[in-house]
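Report on the following structure.
In this view, the complex is presented without one of its protein chains, the others remaining in place.
Let's turn to chain A:
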Amino acid sequence: MVREIVLSFQQNNFVDPGKWVGFENFRTVFADPAFAAAWLNTAAFSGLALVIGSAVPFVLAVVLNELKHAKAYLRFVVYLPVMLPPAVAVLLFKWFYDPGSGLFNQALDVVHLPPLSWLDSTSTALISLVIVSTWMNLGTGTLIYLAALQSIPGDLYESAELDGAGLLRRVWHVTIPQTKLILLVMLLLQVVATMQVFIEPYLLTGGGPENATVTVAYLMYQYAFNFGDFGGGSALGLMLMIVLLVFSAVYLRISREEAER
């Protein structure tokens, strides 16, 4: 395993037969107009997926934690999409997004809203990817938050209520501080996971329209396997790795703190 890491450092200095080219690969990649788009899209995707993909499961978990009925059913159902193979989930949504007979435009029609072109327009394509990815990964976050919520001692809520704190203030002053660390850890994990997004653009849009959904991982794949340029691909991989290692390092620190508590 350690070898692999070493390899990934060397690889970007080798073009296929193993020629030393220095920073040539980096220059090629930088000059690609898709390069900036890929980083911007990846950042935008992570940002959106972070906001939607963390807030939604947290809210769901808070609501679920209050319910006393149908708990097993709800927990089962929310985890269902996680068990689908991602390729299936993505292709399923491709059908839902279909501009003609797709489920989503039909639903918009029922409430008398104009249809959207989802994957085919530069303005909606990226958010469409975020929706798929949130849908299929939601369950994990919800269940982990739920477990964290259950460890909050009830008397904290009790005393907050005696102090006259309303519902939202109790969430803000008790629930969130008590789950702060797990929230942070999950946020970081999400950043690391979403920065590597590949399957959604690969299957749904092929990076288009007009590079609106090219991501770094997708570009890396294209370089290595469509253009046959492993050097360029590795250069991208290395850049991605450096960015992600920063997040991982922070994650490690926080989880250590958490373990010590």
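The rule we apply is simple: a residue touches a chain if its C-beta (ideal position, glycine included) is under 8 Å from a C-beta of that chain, and two chains touch if they have at least 3 such contacts; residues count from 1.
Please note the rule applied: contacts and distances are computed from a predicted model.
Q: Missing chain's UniProt protein name, "Multiple sugar transport system permease protein", "Na(+)/H(+) antiporter subunit C", "NADH-quinone oxidoreductase subunit C" or "ABC transporter membrane spanning protein (Glycerol-3-phosphate)"?
A: Cross-referencing UniProt, the chain left out corresponds to "Multiple sugar transport system permease protein".
Q: Which listed residue (A:38, A:116, A:130 or A:199) would be found touching the missing chain in the intact complex?
A: Within the whole complex, the residue contacting the unshown chain is A:199.
Q: Taking the full complex into account, find the residue in A:36, A:55, A:91 or A:113 that is in contact with the omitted chain.
A: The single option touching the absent chain is A:91.
Q: So which bits of chain A touch the chain we can't see?
A: Counting only chain A, the missing chain is touched by 1-5, 7-8, 11, 62-67, 69-70, 73-81, 83-88, 91-92, 95-96, 100-101, 103, 106, 109-110, 135, 140, 143-144, 147-152, 154-155, 157-158, 161, 167, 170-171, 174-175, 182, 185, 192-193, 195-196, 198-199, 203, 217, 220-221, 224-225, 230, 233-234, 237-238, 240-241, 244-245, 248, 251-252, 255, 258-259.
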